[in-house]
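So that we are looking at the same thing, I have put the structure below in structure tokens.
One protein chain omitted, others in place.
Showing subunit A:
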Amino acid sequence: MQALVTVASAMLLLAWVAAMVWLLRRVLKASTAPEAAGAAGADAAVRAAWCHEVGRSAAVFWVGLAALLALGVAGLLVQDFHRLLFLAPAGAAAASMLVAAVVPPARTQQSGPAQADLRQRGVLSGTARGGVLLAGCLAAGLAVLAVATGLLSVVDDTTGTWQALPLTRVYPADVTFDDDGMVASAMGVSNASYLIPFPGWNYGVPLLGLLVLSIVLVVIALRRNADRRRWQGEGAEALDSAARELVARVTSLTLGGLLAISAAALLGRIGNSAWGLSGAADPMRFPEMGTDIPQALPGLEPSALMGPAVFLLALAVIVALVAVSCLLLAGAAWVRSRAAVRSAAQGDGLVPVVTGEVVA
């Protein structure tokens, strides 16, 4: 189980590192691509606006990373460090989305005729669909797991917080042995209850709060990005679209990446609990007649299986959500390709030609 937890955590962290590296490369590439594409002749005001948006995107990314490191280091210095370390990724996500939502987008002054393109702009325009799906699925999975672990948890008497999982073990109260050392009789039953550390509401409530905050902030940030006025001036067309796409992609992918770490942290906590439960399982459940106690008992308590079951369920939920997001992406690509084929067919002259009057 420990190995499974380690592998799952390592895979999620590797995925995150890969996504972050890809994201950083994209930021760097995007910050130079429009120049290479011939936008160097753009107005100074438009170029300044472009630089502002590149800086804003980089700030979203680096603030998320810096907040993650700062909260991680701070977590090591406080008494309740487990909780702060656990919440660091979600806190970093909220911090980076706050930057994205609060820092105002660039504007240019109106000079001469105003221009607008005819494309629809919405909250999801320009975002990386994979990043949005990943962030959405991870947020949904984290919320489900936070609620599930909360519902399973009980109050830990020593700390007074909802971060314990009850475990009951059953012992024979009175065992007698025959001359050969075999169990002759086992009378009565005594219960022994234990509490083991578990995420529970103590972790789940702040995690849910940070998740909701991050989602609200990312929607505000993407809405502001879509709603901002189109830049006006020479060379504005290419840079305006590129800047919208850059901001939307960096924002959605940063959120997805940090939520992936948050998912890894939650899985790690659940995995620790599962490991604790497995270790606490008493191999001597209830001795059978005619057996030697040390060899008596194979098997685990039913309650001891709950921890691994919860962990495996958590893992299954995360894997299923990632699989669903991949399927949705593939489905969306298929629908787009069908639409493109249909559009190409119409472009071959299949569009009906009807005369109409221009309304003036």
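Note that a residue touches a chain if its C-beta (ideal position, glycine included) is under 8 Å from a C-beta of that chain, and two chains touch if they have at least 3 such contacts; residues count from 1.
One rule holds for everything that comes next: contacts and distances are computed from a predicted model.
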item: Per UniProt, the name of the complex member that is left out, chosen from "Glutamine transport ATP-binding protein GlnQ", "2-oxoglutarate oxidoreductase", "GntR family transcriptional regulator" or "ATP synthase subunit a"; value: "GntR family transcriptional regulator"
item: Hidden-chain contact residue, picked from the options A:Gln79, A:Gln120 or A:Thr158; value: A:Gln120
item: Those residues of subunit A which, in the complete complex, touch the missing chain; value: 110, 112-121, 226-227, 229-230, 237, 343, 346-347, 349, 351-354, 356-360
